[in-house]
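Here the complex is missing one protein chain, while the rest keep their positions.
Our next item is chain A:
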């Protein structure tokens, strides 16, 4: 999951809140959010190599949309096969 090292505490707070509020707004436990996130990473990893640390899930209240940002590794040299 997201790791917080080398990050300013303001950033850490923002990241923690984003995940927490998505789970609360969707009435879905943080564990389930993590599972959802991992499932998405796993699904995408079958086709591309994903930068797991940068995956972000958001929930847009106004349009009731779940938005997942799943950045891929661009550098083939550094990439490794999926799960």
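Everything that follows uses one rule, which is that a residue touches a chain if its C-beta (ideal position, glycine included) is under 8 Å from a C-beta of that chain, and two chains touch if they have at least 3 such contacts; residues count from 1.
We adopt the following convention: contacts and distances are computed from a predicted model.
The chain absent from the displayed complex carries the UniProt protein name "Septum site-determining protein MinD", chosen from "RNA polymerase, sigma-24 subunit, ECF subfamily", "Septum site-determining protein MinD", "Protein LplB" or "FAD/FMN-containing dehydrogenase".
Where chain A meets the missing chain, the touching residues are 8-11, 13-14, 16-18, 20-21, 24-25, 60-62.
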